[in-house]
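Here we show just some of the chains, and they stay where they sit in the whole.
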């Protein structure tokens, strides 16, 4: 639901080696579609690049784009994974979202993508 | 021993992908059936959804339902697993209960459920 055209990539400087890249963004916020109350999360994106790498500034702007979106934890976690994987076509990618407590329950969601799977 | 009708589910927004959902509830309390003294635990529910996901508010109300129940650690851990698995029919689920010290001994119990097992 965020604008994927914000995402930018650059050529992987070492495409012949499978190395791991992990970006942690502690300031994600969206809105609960049921209550309208804000949700807050840390988003961790880990991947093994294919031909391209994710540029940091675009990644930040893309994640900021959820600020006014009403979306469930389960949906947004998969959506971020789908959008980022579509943008940079990694060999493997994992998106982890760690949510602050809502009603006394804190939650962590983890989804993975594998090239060709 | 809690009311399973409190549990609610919603459709899994990404049923085609095996992703992990973890909910941590640090404010569980029940009663020791031997001494009548209150017990306190953190309950962690982790699962891979099938067709449906557990709704958070219902999960909280269900767990609050043990407040006046006299039940042993071993029984309540398995009971929560059985009830939650019956409610949302996950591919895999794990319930971990971490109990505050009683008589100087603190305890952790972990039970798992696997679809079709």
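Just so it is clear, A and B label the chains in written order, and each chain counts residues from 1 on its own.
Operating definition for what follows: a contact is a pair of C-beta atoms (placed from the backbone, for glycine too) under 8 Å apart; a residue touches a chain by one contact, two chains touch by 3 or more.
Small disclaimer: the values here were computed from a predicted structure and weren't measured.
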{"item": "Complete-assembly copy number [criterion: all chains share one sequence; 2 shown]", "value": "10"}
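Throughout what follows, only the chains that are shown with their structure count from here on.
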{"item": "Chain A-chain B separation of Cα centroids, rounded to whole Å", "value": "28"}
{"item": "Sites on chain B touched by chain A in the complex", "value": "10, 12-14, 17, 19-27, 49, 53, 56-57, 59-60"}
{"item": "Partner chain B, residues of chain A touching it in the complex", "value": "72-75, 77-78, 102-112"}
